[in-house]
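Note that one protein chain of the assembly has been removed; the remaining protein chains are unaltered in position.
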């Protein structure tokens, strides 16, 4: 069985997914749509697929599933349209920056019994997945404390900040999902500190660039998240889970793992430069999981609900900063 | 110039300090006092010094400085007595569990212009000191975010918990001092989450065994502290400082650094079993710094005020947990 | 420009190269040949190419280059045939186990001005290539001493040993090529020790399973090679180059880089299980370099001569063991 794909959005992340589909023996990219003609054309040549309008993909009989990589403010509507069109849907996070809009969208998914998977790619990173597997196998006993360090190599342009929904909804949201993935229990209390240390313009736009968050679950498990929009040494992505019987951690990754020693010491190269290179395998595994889910009829995970819960945690973190108190969710 | 020492308290930590004095060419241990006769005797034999009463040490003309390693509830009174007796004083933390009592004690110190150094040993660990030095040399630019992971190998007995003042005043207090040491700016806001995950008895005694803390300074620098009373893999003591130009971290230490590889993977031994082995060099360096301070007349550091501020941060953390909000200090 | 490929041999390594061609945008796999019909069929389905006889590929006007992955004893003849047919040739090592046969083959290559690249895949490993690049950039000054550790996870079957030409020609030959790649100067003296420690049957077949080799160049640079047919912890592949200004090393690689800590210590998973997983990127880069060479008309490297020199070093190592002396080459 081959899953036939339509790709909505041929930008940076669209190309990543096109490649993942192209290299997956169970999938075929049938059509790509993008408002920007050249982008669509480039992809259609590289992956030998058609260029179609969104409407044409919606109506197509030769397409089973769509990947939504369009701008965030189109996600919810496109999800609803393709759910109604009977296509399986993979959508980049977030579904929407507004929780209420997400809930309305998920109601459509439920009503149509549609398949919706949300792009929390990090769950599919082989190293992070191995951490989850080690926990499942009992290697560390009961999970007690999770530590997530997540720092971007540099601050995005002001333009991006404006559309992003703020650091908690744009960046920390990945860590909220990872926290839930690792804690194995829902956070019920959120506290956050936030400040502007990297780029004053980010502050002028009402956002933060450096944040620390604590989450707690009902049984008292805790998770700490540390975010910065700056890391001179590359894309810093670490997780550590401390449990009753031990600890498991996933270290940072680098493209090349040599070490040079001289009078200044022992030096290894910087980390991957950003998510495109750091999470190459994760993106491929993510699409493979989406395809596997369609093929077997399994529940999509992470689901639209996972996306909604992470968004609510982001909203709570922002409220915690504003009100100087722990927010119960 | 040789500094002549009196040692008050010949227990576990007293022995550590006796050894540090014994191996320091600028110091001599003249007398030891301990209510428990055998402990005093053992030390007097091992280090070839006299056994005296506290009163005799107080009145002695041949003693320049004292090391106070007696139970916590005697610290403040002994500091005051020896300040009045004109001795330089090194006191194990804390001065007292009650901030008001500490303030009263420090007033005596100021009045007598006495020298008081408080035993925050970790500042003198060569690895942590090297982190501070790297910051001072500009290796990471401006400090932005500090992460401190501090986990004991196992929970102390109920008896100890009762006298300890609780996890924030007993255990996290070291991390509060380290945070100040590394941030280079006073924390003004404290938030903490705390729970009982390791040992129910600790909860029954009104204390916690697993805590996460965020500190912020006026300029927005942040510090995260993660504490647990349990770590199956040894005494977990790590610090990491993230700055505008880079990051510096001190890794965990182990007594033996071999690695064994087989079908199960690559295994290094567990960490040091606890502070006595982990901080051997730190304790020796700490006493050396105290001696150096006396010899040169330099200001003692960490001072009684450092002890007081760390205690106030501990009090604020506890209040944050109780009230579910960020506490301003 | 797209290079059109014929693949001779659809076995384990043939599949690796087919995948490398399939994922390279500048290459297309046109036809596959294999005496074992099912193997050819599987590949033709997976990569959407034709099944043809070797003769048909030889005569084909729609094929620019061939990849030779057939049994070793067919390599030399196939190289000659395809050189005469005007195809660019990539051949898995070795060209032949007999140096004289290799020389005869290379004479044909020179006569036909054909392109021949030999499959020393390790030169294309990103980590090893980065070591070479660091040397080229002067990071360690003049190369002085190279250390190569190369251990297979387990001994091959007796059947394989018989056809292999012995450990020096089969296994160490890769390290001889790596030594030349890193030394940047030809070895002129070879000494080897060899024994049977892993599997008695290997000894009964007249071969060894554990060898140590020293190479020296005219200027006195040295290289040490350590080989074993056994490594319980995975496929052990390390290089280290010591120079006048420093050292550069490439560490082992593992599929998943997590670490689990508990009372037994800190454990990372075993290494890759063998060359198929360890050198995935190297194989893809190798074919990309072959394609690049054809496209630009650059000299193929590693060349047939590189293959011959490595073989001569292997022959010398074997003689050194037999005669108990250093062999000059």
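Labels for the chains are A, B and C, by order of writing; each one numbers its residues from 1.
The working rule: a residue touches a chain if its C-beta (ideal position, glycine included) is under 8 Å from a C-beta of that chain, and two chains touch if they have at least 3 such contacts.
Owing to the predicted nature of the structure, the values given are computational and were not obtained by experimental measurement.
Residue B:253 is the one among B:253, B:285 or B:326 that touches the chain missing from this view. When the omitted chain is restored, the residue from C:41, C:101, C:201 or C:245 that touches it is C:245. Within the set C:70, C:172, C:210 or C:237, the residue that contacts the chain not displayed is C:210.
Although one chain is not drawn, the whole complex shows that of A:206, A:265 or A:297 it is A:265 that touches it.
Within the entire complex, the positions of subunit C that touch the omitted partner chain are 142, 144-145, 147, 149, 151, 189, 191-193, 195-198, 210-212, 214, 216, 219-222, 224, 226, 228, 230-233, 236, 242, 244-247, 324-326. On the side of subunit A, touch with the chain left out of the figure occurs at residues 232-233, 261-270.
For subunit B, the residues in touch with the chain missing from this view are 23, 25, 46, 126-127, 130-131, 134, 139-140, 245-251, 253, 255-263, 269.
The rule we apply is simple: only the chains that are shown with their structure count from here on.
The largest tally of C-beta contacts between two chains is found for A-B.
As for how the two copies subunit B and subunit C face one another, over half of their interface residue numbers coincide. Computed centre separation for the pair subunit A/subunit B is 41 angstrom, with centres defined by C-alpha atoms. For subunit B, the set of residues that touch two or more other chains comprises 232-233.
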